[in-house]
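With one protein chain withheld, the remaining protein chains of the complex are depicted in position.
Naming follows writing order (A and B), and every chain is counted from residue 1.
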Amino acid sequence: MTGHPDIGIPADTAVPAPAPLLSVRGLGRRYGTRIGCTDVGFDLWPGEVMGIVGESGSGKSTLLNCLAGHLVPDAGEVIFDTRDRGPVDVLRLSEPERRMLGRTDWAFVHQNPRDGLRMGVSAGGNVGERLMAVGARHYGRIRETASDWLGRVEIAADRIDDRPRAFSGGMQQRLQIARNLVTGPRLVFMDEPTGGLDVSVQARLLDLLRGLVREMGLSALVVTHDLAVVRLLADRLMVMKDGRVVEAGLTDQVLDDPQHGYTQLLVSSVLQV
Amino acid sequence: MIELRDVSKTFTLHNQGGAVLRVMSGATLSVAPGECVALTGASGSGKSTLMRMIYGNYRAASGQILVDGVDVASAEPREVLALRRATLGYVSQFLRVVPRVPTREVVAEPCLATGLDRAAAFARAEELLARLNVPEPLWQLSPTTFSGGEQQRVNIARGFARTCPALLLDEPTASLDPVNRAVVLDLIDEAKASGAAIIGIFHDAEARARVADREVDVTAFAPARAA
């Protein structure tokens, strides 16, 4: 499920000018007079993982929801390089097109697995849903793919018919990831993917995510307040405060040599173990 | 391969009254392929700072840092990432890994990142771990629980897993026993022979004398103190 034969480049063309997978310009969203986020711009390239950090209310979740189409921004554009039509402004797509993107090329991993899973449906059904949503109609093959994916997220094969209710928090989160990645998306939005998990479970999840990102060539946007998570998961980092991006750059550079006062405060506030 | 032109570095401490620390200026340095340059100078003179700037970990205040033609000081993050993936290796004193990931995978990761297949990357990892005398039973375990010396050797294995045309070594032989120290020096010699440009910090004078072609004293790059 990881291959993308349809984005292959014809052999006779020269290497094309590389294009960002996601290109955001001047994005803003207000809640009345209050700023949710404003004037956010960045490029995300294929295979890159970008972390977005900031304290509660800094606008990072607003930004993520605007990008993923859960919230309608007031300003700006979000250009996504689609497989079949090339770069399009996602905000101008019709709702069916945007939702189709949400089932195919995009994935969204919620902080709370309950928001991203169907708790009354078996693990296999949860993973299979996206396949069925894009037209899979062969039970045996759907089940096979679901089973394969449960294995990839380290859920035992004999749990395929159990409902997520019977799973631990870490397992639920891994199931949510399997459910999201089964259609081989190219861009994953993650909202505090390790929030609410025990530290040991977090590590396992991070390792899993890193492996999947590398194997599938995924691009990802990870919103978190946990600097340790971004250091291990993200190539790049964007720091937000009061709805604005105050600093952006390589993750280790931003964390080890922060330029902005707020970032310096953020980094120096982390408790050392 | 690695070329620094008039590089300076300042730290602005916004949360301490906006104090500006000027720690380096006019750093100029050039390392050719196959050459190993040792940075010298007292503790705190800026050796590590310089290395970190070359790696893109610290942001240079001014000047150019060219690695294989890419100016790290002004490059986009993804250019630096590409450089690190394919060209520029860094062996630091600290091992920073995701807990729980087995040692073999930690070492193989840079190879996997360059697109090498799993079998080949793992074979290379095992070869290095064996050379550095990391006991085989440990390969399945996460290095987070290892002793300092073991962690250092895992770190070195990881740093040498792929052949980098440009290599930064921060105290690669510190806290190693004589046998493993010799292995590391051999690895450095092999990297040089394969044409790598190397910048290193070696407190161990003997090691430095063996692998370094020349020394650069970074105290020369200390900014003129305001009177």
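Note that a residue touches a chain if its C-beta (ideal position, glycine included) is under 8 Å from a C-beta of that chain, and two chains touch if they have at least 3 such contacts.
Here is the rule we use: contacts and distances are computed from a predicted model.
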{"item": "UniProt protein name of the chain not shown, from \"Alpha-D-ribose 1-methylphosphonate 5-phosphate C-P lyase\", \"Probable glycine dehydrogenase (decarboxylating) subunit 2\", \"NitT/TauT family transport system ATP-binding protein\" or \"Aspartyl/glutamyl-tRNA(Asn/Gln) amidotransferase subunit B\"", "value": "\"Alpha-D-ribose 1-methylphosphonate 5-phosphate C-P lyase\""}
{"item": "Visible chains in contact with the missing one", "value": "A"}
{"item": "Full-complex contact with the absent chain, from A:Asp43, A:Glu129, A:Asp191 or A:Asp257", "value": "A:Glu129"}
{"item": "Touch with the omitted chain, as defined above, among A:Arg25, A:His70 or A:Arg143", "value": "A:Arg143"}
{"item": "In chain A, positions touching the absent partner", "value": "95-96, 99, 103, 118, 120-122, 124-125, 128-134, 137-140, 142-143, 160-161"}
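The rule is simple: only the chains that are shown with their structure count from here on.
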{"item": "Distance between the centres, which are taken as Cα means, of chain B and chain A, whole angstrom", "value": "31"}
{"item": "Of chain B, residues touching chain A in the complex", "value": "11-15, 52, 56-59, 77-78, 80-81, 96, 98-101, 112-113"}
{"item": "Contacting residues of chain A [partner chain B, same complex]", "value": "45, 48, 200, 203-204, 206-207, 210, 214, 231-232, 235-236, 248-250, 252-253, 256-257, 259-262, 264-265, 268"}
